[in-house]
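Yeah, one chain of the complex is gone here, protein chain that is, but the others are all in their spots.
Think of it as A, B, C, D and E in the order they're written, each chain with its own count starting at 1.
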Amino acid sequence: DFEEALKEVKPAFGVSADTMDSYRPQGIIPTGEKFEHIMATCKALAAQVETSERSPILSCLLEGAPGAGKTALAATLALESGFPFVKFISAETMVGYSESAKCSAIAKVFEDAYKSPVSCIVLDDIERLLEYVSIGPRFSNHVLQTLLVLAKRQPPKGHRLLVLGTTSQLPVLETMELAAAFNVTLNVPLLQPAEVTSVLTATGAFTPADAQGASAVLGDAVAIKRLLLLVEMACQGLGEAPHPAGQRPTVPLERFTDVVMDVGS
Amino acid sequence: DFEEALKEVKPAFGVSADTMDSYRPQGIIPTGEKFEHIMATCKALAAQVETSERSPILSCLLEGAPGAGKTALAATLALESGFPFVKFISAETMVGYSESAKCSAIAKVFEDAYKSPVSCIVLDDIERLLEYVSIGPRFSNHVLQTLLVLAKRQPPKGHRLLVLGTTSQLPVLETMELAAAFNVTLNVPLLQPAEVTSVLTATGAFTPADAQGASAVLGDAVAIKRLLLLVEMACQGLGEAPHPAGQRPTVPLERFTDVVMDVGS
Amino acid sequence: DFEEALKEVKPAFGVSADTMDSYRPQGIIPTGEKFEHIMATCKALAAQVETSERSPILSCLLEGAPGAGKTALAATLALESGFPFVKFISAETMVGYSESAKCSAIAKVFEDAYKSPVSCIVLDDIERLLEYVSIGPRFSNHVLQTLLVLAKRQPPKGHRLLVLGTTSQLPVLETMELAAAFNVTLNVPLLQPAEVTSVLTATGAFTPADAQGASAVLGDAVAIKRLLLLVEMACQGLGEAPHPAGQRPTVPLERFTDVVMDVGS
Amino acid sequence: DFEEALKEVKPAFGVSADTMDSYRPQGIIPTGEKFEHIMATCKALAAQVETSERSPILSCLLEGAPGAGKTALAATLALESGFPFVKFISAETMVGYSESAKCSAIAKVFEDAYKSPVSCIVLDDIERLLEYVSIGPRFSNHVLQTLLVLAKRQPPKGHRLLVLGTTSQLPVLETMELAAAFNVTLNVPLLQPAEVTSVLTATGAFTPADAQGASAVLGDAVAIKRLLLLVEMACQGLGEAPHPAGQRPTVPLERFTDVVMDVGS
Amino acid sequence: DFEEALKEVKPAFGVSADTMDSYRPQGIIPTGEKFEHIMATCKALAAQVETSERSPILSCLLEGAPGAGKTALAATLALESGFPFVKFISAETMVGYSESAKCSAIAKVFEDAYKSPVSCIVLDDIERLLEYVSIGPRFSNHVLQTLLVLAKRQPPKGHRLLVLGTTSQLPVLETMELAAAFNVTLNVPLLQPAEVTSVLTATGAFTPADAQGASAVLGDAVAIKRLLLLVEMACQGLGEAPHPAGQRPTVPLERFTDVVMDVGS
Partner (left out) sequence: DFEEALKEVKPAFGVSADTMDSYRPQGIIPTGEKFEHIMATCKALAAQVETSERSPILSCLLEGAPGAGKTALAATLALESGFPFVKFISAETMVGYSESAKCSAIAKVFEDAYKSPVSCIVLDDIERLLEYVSIGPRFSNHVLQTLLVLAKRQPPKGHRLLVLGTTSQLPVLETMELAAAFNVTLNVPLLQPAEVTSVLTATGAFTPADAQGASAVLGDAVAIKRLLLLVEMACQGLGEAPHPAGQRPTVPLERFTDVVMDVGS
């Protein structure tokens, strides 16, 4: 079940685990084969960075629709790498920074990483780091050029680096030649009906039958982030009676449908 | 009646109530079912923020035509949330600020909110915060990027936040991906003839029959802000004789029609 | 006659009257019904600001072709309002100011106005305040955003404000959403032939018959500012003999026609 | 003849005459009726500024093709106005100035002029003051806004001002609404064949017959500045024998034709 | 074999050899005739710079698709030139520099080079030095103008300079007239199937038969950088048993095919 699923991805080691966890606020629920394949490919890259003599730097871009789970995946992979230096670069910690302050902060993380024998850096929501907006379009070329160089630059001899990026704007990053600066690009897919059903069941808030009914209310491709929010809203105010700790009340299908009507799927 | 209607929304608690009231200078007159539905949906969100373990931040965008009553609604919801920290972010208090001063001021409010266990922040007239103008178009990307991040950023553990935004430029905010940063988007509609009639009656300035006649003078979709201004203008100079405190003189239909002719509906 | 007409609009009170007068260098000659209607509508707004409890801020935009008399009208209305605080905001007093110096200066006037129980602010030639030029187009978004906010911002409780704006670029201000920030927009029309005739007669420089002939030389829509300049040019060098103080020599029709040929109507 | 012609326009009074003369390096040769008409119209404006009570500021824009003689005309008119304050504003004295230094310098001249009872300011080559270039187009909006205001601003009571502008970019100035800021716009025409002939004769470098032949070599519309340069080139190296002071050798028609072939007309 | 191939290009002399080597992290594997021809042409230029009296500066632009091996070639040529002053200019060492800091750094290298009797400067990844991005497009014109001048400027008398540039954006550099500032432009081609086969064989990770099979899995034009990465990935985790130092395990064809499927060719 859901709680079980959560435990599965608890990182085995210390330090930044706490903060990292905030990047997957609703934990990780395995969603099926595609999910496993992405995890496996990324783990192979991590292993290669750690062991191969000839690839001191490898990079992987996780791209997909908003809410597909990119950030949560990247955080999970970073945590599970077990590398001694793991760092998350996110616009959330740089609110109000000037372009060049952002560049410095980013470069600083890379410089720090170069001091560790093997490191993992997550560049989360790259379009946000770039201050990208499609009107214009506008973005920080200063940050872009910094990323274009850092994503490919060799660490000093004897040091290794895995770079994980996330974005929901792949075409933009391709036009900017930034996607090409990554060795590998992987798509994080939206959920298809069967996956939705199994995630809903895993949450413990639906009977298996209702889970399927609820899935039918939604489209063909659902963002897991949105799905979990809808469940949360549907759970809202259900039964004032106390439930066993951490266990959710069961959501009637009609209530779920109402929520979807009200706030959109 | 009108004065009664006003009392209905008086906030139950202290502090910033005074200033907030200035954001709904003509009080709140319930306009019907749609109005109730918006209020209910937003209140459910407020309740969820307060109680659910899994949604420490929820956000709702109130969008609609100029004068539809978005700001008044947001102010009312913020006041009625009863949250210990309630703050209004408006361009009106930042006249002449530089882009980065605006960003700092906005970020400061969020940082302050993070210190309260549960807070409500109103981002009023987002296009004004963004310094948006359709020629160009131009806007402050610095402010935009700040809002894109803050509207989604998780508060620190154990803290919760409700963000209410208002805008009359939904398509623009959609293009900027800022609408998508809100969990829910609700339309605040213009008034239809029946609603206009009932608002006019509620003001106490029209006989029910004249209220209907006055409604017919106006279009199919009327902004409540404009409607109340027209009433005010029509009341102007009517009867020098003193009226019971707070009670308005009755407006003859022809006078209302003249005002509409003169200054447009 | 002309001198009589001038006296009609002398302000009843002190202080800034002198400077204000410089904004209507050739006085005010009543031009007919439309002129009276504009004056009446604006005066009603002034009265409403002064007396209504529910409209502490009202604003009116006077728009019309170059030279139509917008500035002179706004100055006259401001002077005649009799409000204790009356201020003219014009680009003429801000030559060479930076964008933000302009914003500060403008905001300062509003802050000052908020200290008076009831005030009138004229925003003259708004496109000039905005540093607007149609090539680009370019303009100061900083000033625009300042005006967008100030034109709608509620004064502090117990204070009232009338804002009069003038512009010959209504479509531009509409695109900028600045026109919509005003409660009322009034067109200041160009003069039609009959009005031209009566203005020419009022100047005392034409016999009634010649006034009509002179009117025929001009187009269907004449700017009063241009008309008075043409009269002035035609008067030039006419009769060296002294005239009773302030009285003009009569202009022969041919001379007027020659001037129009030379410098355009 | 040429020397005679030059004397005709010697200013009757002192001070800045010397520098002004540098703006018409080859003197003024009367070119015919159109020339006289422009001079007369401008002189009438100067007289009106000096005497009329109601037009304390008048402005005239001299526009025409490059080399048509606009600057020389403006300098001549300014000198001959006999006004106690006469000042030339030219980009030549502001090389390397920043936009705002230019604005200050320009505004300073106007402020100085306001101290004199009656003044004349020449705004030479306005497109150069504006740093205009058609690619973009680019120009200094700061300078433009300064000129838009200064060209119309009333001097303080009791002071009068004549503004003369020159430009070869009338359509640009019209788009910028700067042309409309001038009361009058006059075209300075290129020379037509008969005028060319008479100018060539006036230079004393051609026999009347050759002057006509030389005129035929050139196009239908010739810039006087170019014409005088071609004459100068053709004179080059002609006859080493000394000529009576200031008198030129006669240029053979073939030599003139050769020069035109070599360097273009 | 591979190790042998590597030795072939070891530079004969000291100093910056170490750092330079980092620009060809996987050594140089001779890829065939075209490779030899490029090397030969560039070496002739180096010789000419060293000996000819009349060409104190010569420049060569190596252009080709991403990963074609341009940087590795330039580094190799620079090292093998044997010139006493050899310097690499790369965006990698200028992360976060302002435009003008970049210009200074670049100009400094040239100034230093002018002090040596004969020097070689590599301008690596010129589009990165220019901060080029195709959106806009944007780039640093300041850096561009610096390169346009430095690439052609004569060293002081008695000093000689060879400039090698690399780019994967030839059309852009042509539009910028920067390509034309180089005396010679050479294309570094992608590998064709036969060349892929021979490179794969040279790596020692494939049997000759499998090398051909692996080549067939890839397209018609393969970047050597990508090819070597795919080999590296395919080698990953193959056989835990120790191998003779530096010797690789043999990669089964299916494994190589899987890797290509997973991460793209």
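Of note:
Quick note on the criterion: a residue touches a chain if its C-beta (ideal position, glycine included) is under 8 Å from a C-beta of that chain, and two chains touch if they have at least 3 such contacts.
Please read these numbers as outputs of a predicted model, since none were measured by experiment.
Counting contacts over the entire complex, the absent chain touches D, E.
Of the listed positions E:22, E:48 or E:257, the one in contact with the omitted chain in the full complex is E:48.
Considering the full assembly, D:26 is the residue among D:26, D:116 or D:192 that touches the omitted chain.
The set of subunit E residues touching the chain not shown comprises 41, 44, 47-48, 51-52, 54-56, 100, 103-104, 107, 137, 139, 141-142, 144-146, 148-150, 153-154, 157, 172, 175-177, 180, 183-185.
What subunit D contributes to its contact with the hidden chain is residues 22, 25-26, 66, 91-92, 95-96, 98, 128, 131, 133-135, 138, 228-229, 232-233, 235-237, 262-264.
In the analysis below, only the chains that are shown with their structure count from here on.
Remark: subunit D and subunit E have CA centroids separated by 61 Å (rounded to whole angstrom).
Shown for subunit B are the residues in touch with two or more other chains, of which there are none. Viewed as a contact network, the protein chains form an open path, each link joining two chains that touch. Pairs of chains in mutual contact: A-B, A-E, B-C, C-D.
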